[in-house]
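Of the protein chains in this complex, all but one are displayed in their positions.
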Amino acid sequence: MDILYFAWVRERIGLPKEKVETSAETVSQLVDELRAREERYEVAFSDLSALRVALDQELSDFDASLAGVREVAFFPPMTGG
Amino acid sequence: MDILYFAWVRERIGLPKEKVETSAETVSQLVDELRAREERYEVAFSDLSALRVALDQELSDFDASLAGVREVAFFPPMTGG
Amino acid sequence: MKISVQKEPFDLGAEANAFAAGDTSNGAIVTFTGVVRDLVQGDLDMMEIEHYPGMTEKALTKIANEAQERWSLGDVLVIHRHGRLAPGDQIMMVATAAPHRKDAFEAAEYLMDYLKSRAPFWKKEITGESADWVAAKDEDEDALTRW
Partner (left out) sequence: MKISVQKEPFDLGAEANAFAAGDTSNGAIVTFTGVVRDLVQGDLDMMEIEHYPGMTEKALTKIANEAQERWSLGDVLVIHRHGRLAPGDQIMMVATAAPHRKDAFEAAEYLMDYLKSRAPFWKKEITGESADWVAAKDEDEDALTRW
């Protein structure tokens, strides 16, 4: 599964994209796995209310299932326009 | 006093502008004088709710005083834009 | 502020670019452009726009000043044509600049609402068979109650 990070999430974790082998069934479980890895993940994911998640390029939420998902992206609230 | 007519008011009365000597104190009195003149004025002023009036190029109303006014204009509701 | 009542066509793109040029304090620019629409039956030959020279410029300036008092705005532009126009011709445009988009949008809508019902323009639709003055719409008068 590809995991993408944008904006300050990318900066805190220190990379824009990585491949992850996971058996997580939901986004929340994936986040728990990532947080357990290293301090920089723990810091990046410390406040989920400040984060958004997209599954296969569609906005989703942390309860969502990862079944069939190939690309997960984490980022802060968007500030376009 | 200059009296100006626009749009269908101008067409019904048959002229865009005329000079009038009047002792009318209000717009309503002026309208009554004009209506008494000829059929085409009577027709043009038959429904005051379909008319607007400007005094010296400012929108006004039929009760307004003509004291000091030099230019009176009658026209239908505006349709700009 | 630029207010222009003119017979000649205007260039929407050139006006928009000139309006936007060199302003770094206003993050939001809104333009509205009115175009002569063909009639439902598709037979409009011409739209003739009559106006009240002298009063027109005063009325548009007043409306633009009121918008600038009411919202936090940068520049304001109003152009309105008169004379004979064909379907597809641009009749008028307004533009507003503001630090925030809400102000720019609201001010542009305010300008349009007042310009429709308070600036002395009258439209006549000319087809092969007839020439009819466009009637004012109740909804245009009602739109003013919003402000």
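Per-chain numbering from 1; labels A, B and C assigned in written order.
Everything below uses one rule, namely that a residue touches a chain if its C-beta (ideal position, glycine included) is under 8 Å from a C-beta of that chain, and two chains touch if they have at least 3 such contacts.
Worth saying up front: this structure is predicted, and the values here are computed from it rather than measured.
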Key: Shown chains touched by the chain that is not drawn here   = A, C
Task = From the listed residues C:Ile3, C:Val30, C:Ala59 or C:Ala136, report the one that touches the chain absent from this view.
result = C:Val30
Inquiry  = Which parts of chain C face the unshown chain closely enough to count as touching?
reply    = 11-17, 20, 22-38, 87-88, 90, 99, 101, 104-105, 108-109, 112
Remark   = Contacts from chain A to the absent chain lie at residues 4, 6-8, 10, 54, 57-59, 73, 75-81
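Quick note on the criterion: only the chains that are shown with their structure count from here on.
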Query = Using the average of all C-alpha atoms in each chain as its centre, how far is it in Å between chain A and chain B?
reply = 72
Key: Rounded Å distance, chain B centre to chain C centre (Cα mean)   = 26
Key: Inter-centroid spacing, chain C versus chain A (mean Cα positions, whole Å)   = 48
Query = Where does chain C touch two or more other chains at once, residue-wise?
reply = none
Ask   = For chain A, what residues touch not just one other chain but two or more?
value = none
